[in-house]
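Only one protein chain is missing from this complex, and each of the others stays in its spot.
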Amino acid sequence: MSEHSGMVQKRGIGHWFTHLGLIIGVLFIFFPIWLAFVASTVTQPEIVRPPMPLLPGGHFIENYSKALFSGVNAPVALMMMNSLIMALGITIGKIIISLMSAFAIVYFRFPGRTIFFWLIFLTLMLPVEVRIVPTYQVIANFGMLNSYSGLIFPLIASATATFLFRQFFLTVPDELTEAARVDGASPMQFFWHILLPMSRTNIAALFVILFIYGWNQYLWPLLITTDPSMNTIVMGIRQMFPSGDDLADWPVIMATSILAMVPPVIVVISMQKFFIRGLIDSEK
Amino acid sequence: MEKRVIFKGWMLPALLLMPQIVITAIFFFYPAGQAIWQSMFVPDPFGLKTQFVGLGNFEYLLNDPYYRASFLTTAIFSTLVTVVSMGVALYLAILADRLIKGSGTYRTLLIWPYAVAPAVAGVLWMFMFNTRVGVVSWYLGLLGYDWNHVLNEAEAMGLVVAASSWGRISYNFLFFLAGLQAIPRSVIEAAAIDGAKFWTRFRTIVWPLLSPVTFFLMVVNVVYAFFETFGVIHTITSGGPQQATTILVYKVYSDGFVGQDLGSSAAQSVILLFVVGVLTVIQFKFIERRVHY
Partner (left out) sequence: MATLTLDNVRKSFGATDVIHGVDIDVQEGEFIVIVGPSGCGKSTLLRMVAGLEGISSGEIRINGKRVNEAEPSARDIAMVFQNYALYPHMSVFDNMAYGLKIAKTPKDEIAARVATAAKLLQLQPYLDRRPRELSGGQRQRVAMGRAIVRKPAVFLFDEPLSNLDAKLRVQMRLEIKQLQRELGVTSLYVTHDQVEAMTLADRMIVMNAGVADQIGKPLEVYENPQTEFVAGFIGSPATNFVPAGSVGVSVGTTVGIRPEHIKLSAEPSRLQARVAYCEALGAETLVHLRLDNGQLVTVRQGGHLPLPTEGTDLWMGWHDASMMVFGEDGRRINAV
């Protein structure tokens, strides 16, 4: 039998080359993260006299506790709390209002339904980055600068989740709704008892995607949180670099970078199944 | 697509829609309207009042060499990010797809950067290539290459492209792997029995079958490069040197907030709005086509 390499399975040397290629890829992907981790465990002098070491040092606890509890402008623990509130606010808020509006759009006929659908749908197109100046002015007029609601609301105002739930609701068999009607369920009873439990997987998937979206926001918090105590961790890192020629406190900055990755990475890895399903379903 | 079964009444759906409508109106439609409105005004030199200029801001922008340069920069940047991140991802996906066992492990390992914020990715790469303390730039120096992305425009562009692509590989990898795994084994095996070697099989069977995924990723990655890479640029180069990495979104920010030129910034927002609109239409045309597959 002749040997076929490639997508037809085979053993032997080619098999190991495949692993080798992937391992190189993984190392390449991990190298920046590894380097940041190493930098967060050594001292400032070790970094500023290049080349810095490539293996972790012994100052892990020192650097991380310095970052967490004193930071540069604000303690990183506080910034993480801000990030967490923002990410959860966006995630939960968006899921709730999207479930409600998707339910209304899919399961009811009322005047203006199509218009509402398209109005909401239009918002799919516009990332907050495009409308930052006027949105900033709205938030400023409402006195919502340096507040959680100012961080959260403008980022809820998009229809991605509504659209996803709509797509999912459309796949729920009509017979289930009919069975519920024959069983005497009211619209809201149908929503609570049947639609919501059936959406659990989608909600979980969306939770992951939105949490990362919220946690990783940069430009918006940069604009509206001028008070360091309201900074989120992702935007706060950049604020830790001194202006001018002063030397950055690299170990603390890198410790903060690692800390900024930990929550979203935990969420992604632990909910990998939902996340992949949600991602691939949602973009189809 | 419509539901056969519907509930009666309009009060309940109105209540259900209310939160989304209110939030969207205040934080989306009002600002978007403002952007369009402001794009037609310029402030007077004392900043006391504004003057209506109609499409003047747009006219000015389209004749502004900096804005045109920013357009070109954005085009180069997004093309490079799309090609690099998709290329690496496809390569890794093909390798992972060859494994019977273990592709899940690699997937878990490769998924990480998706969770890393673009701004954090920017800090990581800036650290590696930092002119004073960067490890990579130091070793490049040993090899006789003097890396300085603070001064060298091409190197600055290279670095923001690398950092932006790096964060995107996971996403593309997931889609390519899913796409490859969705291709029926039997089709590839049939081609192998027909005597097609790896490269022929890839070119004539796998690649065509993968094209819907590829096309989708192209659009999505362009959108990503346009709008979501702000954090990378802001942390690594702040648009410099000499605006060499000032992409359109960065310019909206720097003209609007740093330069306080609200009219111009608003006009740029409107142009971007238009660009996103076109990209979205392309994407939806594609989704529709896919539905009829």
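Just so it is clear, A and B label the chains in written order, and each chain counts residues from 1 on its own.
The working rule: a residue touches a chain if its C-beta (ideal position, glycine included) is under 8 Å from a C-beta of that chain, and two chains touch if they have at least 3 such contacts.
None of these values were measured; they are calculated from a predicted model.
Enquirer: For the full complex, can you list every visible chain touched by the one that's not shown?
Expert: Hidden chain contacts in the full assembly come out as A.
Enquirer: For the chain not shown, which residue from A:Leu84, A:Leu122, A:Ala185 or A:Ala204 touches it across the whole complex?
Expert: Once the missing chain is taken into account, the touching residue is A:Ala185.
Enquirer: From the listed residues A:Gly112, A:Pro173 or A:Pro242, report the one that touches the chain absent from this view.
Expert: Result: among the candidates, A:Pro173 touches the missing chain.
Enquirer: Considering the entire assembly, which residues of chain A contact the chain that has been omitted?
Expert: Counting over the whole complex, chain A touches the hidden chain at residues 173, 175-176, 178-185, 189, 193-194, 197-198, 200.
The criterion applied here is as follows: only the chains that are shown with their structure count from here on.
Enquirer: Based only on mean CA positions, could you tell me how far chain A sits from chain B in angstrom?
Expert: Each chain reduced to its C-alpha mean, chain A and chain B end up 15 Å apart.
Enquirer: State the interface residues of chain A toward chain B in the complex, per the touch definition above.
Expert: 4-9, 18-19, 21-22, 25-26, 29-33, 35-36, 39, 47-48, 50-52, 54, 96-98, 100-101, 103-111, 113, 116, 119-120, 123-127, 129-138, 153-154, 156-159, 162, 169-170, 174, 177-178, 181, 187-188, 190, 212, 215-219, 222-223, 234-235, 237-238, 250, 253-254, 257, 260-261, 264-265, 267-269, 272, 276, 279-280, 283-284
Enquirer: Touching residues of chain B toward chain A in the complex: what are they?
Expert: My answer: residues 1, 3-10, 12-14, 16-17, 19-21, 23-24, 26-35, 38, 88, 91-92, 94-100, 102, 106-121, 123-125, 127-128, 132-135, 138-139, 166, 169-171, 174-175, 178, 180, 188-189, 192, 197-199, 201-202, 206, 216, 220, 227-228, 230-231, 234-235, 249, 252-253, 256-257, 262, 265-266, 269, 272-273, 276-277, 280, 287, 290.
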